[in-house]
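Here the complex is missing a single protein chain, while all its other protein chains stay put.
On to subunit A.
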Amino acid sequence: MEAIIQQFFNIEIMIKALPLVLKGLGVTLLICAVVIPLGALGGLFAAIASVSKNRAVRWTAIGFVDLFRAIPPLVLLIFIYAGLPFAGIQISPFVAVAVGFFLNNSAYFAEVFRAGILSVPKGQTEAARSTGMTQGQTLFWVTLPQAVRNVLPDLLSNVVEVVKLTSLASVVSLGEMLHAAGLVRSLTYNASPLVLAAGLYLVLLWPLIRLISRFERKIDT
């Protein structure tokens, strides 16, 4: 018991690790702040394209979504970071992470938005078009507000997944939170910094998770 506390819940080491881990948390939040809005936007466009009447547009979107859902994000990340320099493109770890997660994340958001769009009954579009609204106006004012509302818990779950996914950025030595915690662990031969990081993830994500289950309960009833 003593040993477990010493190895995982060593307050002294946690306090020492705190500045570095908090700095990592800042990087994690920064990645999220870039990747989540961009991914959501990219996913929205891909979803709209994937229900287009134009075949070429539709299949391009579906191809994009399938491809980036199939590639493990870790592989994608390494490919972008380590592969692109061979093509003469030098990028920083942060840009590599932003691009990789944007692609992966767009694909997942696209699937959720697409399900949302398809959940809106056809009669809604017909009613809007019958009043002279254009296809674009109908999408923006009638379909999307309902689509988003119908899949809100899934959209938020996706956000939670993305936040956790950012820990992968440590493979390209981007100093996000898990990377920072791992660093301190290797210096101290003690796992407490990891527990600290896990605790911070929990603090970060718990409100979101509560929110999601509240929405889900609301939809059930």
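The rule we apply is simple: contacts are C-beta pairs under 8 Å (C-beta built on N, C-alpha and C of every residue); 3 or more make two chains touch, one makes a residue touch a chain; residues count from 1.
Everything that follows uses one rule, which is that contacts and distances are computed from a predicted model.
Enquirer: Have a look at "Acetolactate synthase small subunit", "Transketolase", "Polar amino acid transport system ATP-binding protein" or "Glycolate oxidase iron-sulfur subunit" and point out the UniProt protein name belonging to the hidden chain.
Expert: Missing chain, per its UniProt entry: "Polar amino acid transport system ATP-binding protein".
Enquirer: Of A:Ile80, A:Val142 or A:Val184, which one is in contact with the hidden chain?
Expert: Of all options in A:Ile80, A:Val142 or A:Val184, contact with the hidden chain holds for A:Val142.
Enquirer: Touching the left-out chain: which of A:Val57, A:Met133, A:Val160 or A:Leu211?
Expert: The one listed residue touching the chain not shown is A:Met133.
Enquirer: Over the whole complex, note the residues of subunit A touching the chain we left out.
Expert: Answer for subunit A: residues 121, 123-124, 126-134, 137, 141-142, 145-146, 149 touch the chain left out.
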